[in-house]
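Yeah, one chain of the complex is gone here, protein chain that is, but the others are all in their spots.
Residue numbering begins at 1 within each chain, and the chains themselves are lettered A and B in the order written.
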Amino acid sequence: LLTNIFERKQEARQAFVRLVDVTEDTADPKVWSQNWPLQYDSYLRTAQATTTKYGGRGLGASDGGLAEQKLDRDPWLKRVFAGYAFALDYRDRRGHYYALFDQEATRRVTERQQPGACIQCHASNLPLYRFVGKGDVQKGFEQVSAMPYREAREMKDDKGQPLVQHSVACLDCHDPKSMALRVTRPGFIAGIKALKAKQGTADYDPNRDATRQEMRSFVCGQCHVEYYFKGAGKTVTYPWANGLKVEEIEAYYEREGFTDWVHAETGTKLLKAQHPEFEVWSQGVHSRAGVACADCHMPYERAGALKVSDHWVRSPLLNLNRACQTCHAVSEKELEARVLAIQDRHHALLERAARATTDMIDAIVSAKKAGAGEGDLHAAAAQHRKAQWRLDFVAAENSMGFHAPQELARILAEVIDHARQGQLEAERTTRKK
Amino acid sequence: LLTNIFERKQEARQAFVRLVDVTEDTADPKVWSQNWPLQYDSYLRTAQATTTKYGGRGLGASDGGLAEQKLDRDPWLKRVFAGYAFALDYRDRRGHYYALFDQEATRRVTERQQPGACIQCHASNLPLYRFVGKGDVQKGFEQVSAMPYREAREMKDDKGQPLVQHSVACLDCHDPKSMALRVTRPGFIAGIKALKAKQGTADYDPNRDATRQEMRSFVCGQCHVEYYFKGAGKTVTYPWANGLKVEEIEAYYEREGFTDWVHAETGTKLLKAQHPEFEVWSQGVHSRAGVACADCHMPYERAGALKVSDHWVRSPLLNLNRACQTCHAVSEKELEARVLAIQDRHHALLERAARATTDMIDAIVSAKKAGAGEGDLHAAAAQHRKAQWRLDFVAAENSMGFHAPQELARILAEVIDHARQGQLEAERTTRKK
Partner (left out) sequence: MLPAMTRRSLALLFAGLLGIPAGVGAFTFVYAKGFSYLSPDPRACVNCHVMNPQYDGWLKSGHRHTATCVECHLPHAGLQKWVAKAEHGFRHSAAFTLQNFKEPIEITQRDRELVRVNCVRCHEALVQAVADAPGRAHGELDCLHCHTSAGHGAGG
């Protein structure tokens, strides 16, 4: 007993002891674990399969081994992505432990040609970038982005050691010297700079100018964002020069004249939205209140007398007391009920918007059957492009409405408006005849 | 400090001495003022004209004397209410002081025949109900509801004294004996009873069973609710037997086969929604958290040594520090910004939904011009009825989205879905030909 309390008081004093030295080349978290075992232990837990009502289903219910197949759960996804790799294989997300593995395993990679650009968010890749860029990360990033995926994935250093071995790891978010948070993804550094410039701050550098609280979201914004591959160089680019709102990003793409793919059934040139957690969070009341991603997804936990950040990055619903109760003095049951009230309402509306979109696709298809040409379908196609962009922006976001409930419902309302108008335009072409 | 508190206690001793006796017949707040001057003084302030970005504009900018004309500010209202009294005169709300005056002044009353039922929420009418019902409030309420408006309004007692002289007043919310909160509106008492029965509580009596915190919302729910006049008796009825959600109330009306009016341009049988603040609030996170109407609209204020409820019932934006800051420890500027972020987003979506609705009306009108008969337009009319009900439910609610941001955006999304489908159905009829 005495000793028990004595230990507490000891812990309270002890700080981190550096047993081993970690450097920019230490990609392997196992090495870091010797200095920071607590964080490492929780980090490893991201390998565990978890499930919540709408959260990523880690274990493949539908086919063993991999995460659950979204295309089976929501068949309308196959339809809206017709002709695109995402109609082939599109699964639930799961823990950081799987980031590299799942990327290699997806049929989007095994059966389609993908660039090295993909690696930016799925591996601890600074050593790779520095090696290819001969010390210059930016150069290396650009060259790797342009390579074919496998070539980048299998790069070896001069000693013949593979350069890409680890999923998201310590080096990606921490400065090995100070352990301070840092952002390392060239795509994010360029993207946030463009955004701040638009907002009036020239030459912004997050690693120099961001507050600690901002960094607690920026490290996540490195990857949980919408992106596209710019030009022949396939440079990973975050379309933020015009702002983070759905229509601001759309305007950016229209200015660029960018298109991800052509819809197989309608022939419309479409955009693909990917996991815009950072963009959507920025529109919600939590971000207004300065609540960071890490506050909810990596809450502090007490290990003895120490407070450490839970590196088992996961759904906060699995950890409501630490993730929420520090700010909301209500029961876990009530907190979960509040989240589900938001998510159930959101999910029903998402299904409604998906129906409107597939109805529009049907209408365009039968218009074409009835002989409508591209010229006739111009107006319908314009609506299709707007509707699909908005629908995907919401569907690809992973909080099922929670990060910004009103904003996401607003966007779904616009999906319905554009989809139904597209349907009107399509039906009119057949009437003209 | 202690002496300080001690002195306050001295002062306080004299608080609330009953100088005059108030009874069930004391409708005149002036009399109550002698016992409770603080509450009376703030109550009188409801006569002051106030303005916020979206809140009721007390003074008639558009035509002197009366509150601002909504029909001029939002012309689409004229269109969607075509053929109904609301297309004649539909203004902003203002303080309780005006409740009776504005009702008599509206062209909906001066140029259209209205029943005595209207008086339930615009006057301190218990003496009237008891007089007509020979002591029985419920009977009196039923008989008064069935009278023509002017007859009810000008009723006199045996001594020839007018029975309806005062706007919303003390008697309506307080038991003159104990000063405890109470609900007095027969429509509410029957409505909440039906709702609780649906939820599994038989024979619910708010004055007996409600907690104090519930009463702090119920007193407002007496009037800030959707209602209709049932049957030939024109009994004021709250359509809650099926629940408070927009589709639950709709289902109730469909079962009743009820219709408020027939749209002049399309001939569709439509429903009218009125100020469903209570119903909408009940879907928001504040009501989940037990936050009552009075918490925000009648916050405590310090009057000398006493804390009293501010009876100047008004927009909380005019009183952010008291209305919000005890719970939200952020600046007034930030609080206002949070409200406006919600309201601006909501307002833009409301305009979008209104456009979809008027587009549908255009389509039905030209379908009729092109010769479509009622039979052909059956499907379009069904969509018109659903769209109008939802649009009005949101537009008639007075918080411009604040009371339940996600729920209201969800409903507007459904407005658009039904309106555009109505447009599709209408255009199809012309194609059939």
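Here, contacts are C-beta pairs under 8 Å (C-beta built on N, C-alpha and C of every residue); 3 or more make two chains touch, one makes a residue touch a chain.
Treat the numbers as computed from the prediction; the structure is a model and nothing was measured.
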{"item": "Options B:212, B:333 or B:369, residue touching the unrepresented chain", "value": "B:212"}
{"item": "Of B:180, B:262, B:318 or B:348, the residue in touch with the unshown chain", "value": "B:180"}
{"item": "Where the unshown chain meets chain B, residue by residue", "value": "1, 5, 8-9, 11-12, 15-16, 178, 180-181, 209-213, 215, 290, 295, 300, 302, 305-309, 325-327, 329"}
{"item": "Sites on chain A contacted by the missing partner chain, in the whole complex", "value": "1-2, 4-5, 8, 12, 301-302, 305, 321-322, 325-326, 329"}
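In this section, only the chains that are shown with their structure count from here on.
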{"item": "Centroid spacing, where centroids are CA-atom means, of chain A and chain B in whole angstrom", "value": "43"}
{"item": "Chain A partner contacts - residues on chain B that touch it in the complex", "value": "285, 288-289, 330, 334, 337-338, 341-342, 345-346, 348-349, 352-353, 356, 401, 405-407, 409-410, 412-414, 416-417, 420-421, 423-424, 427-428, 430-431"}
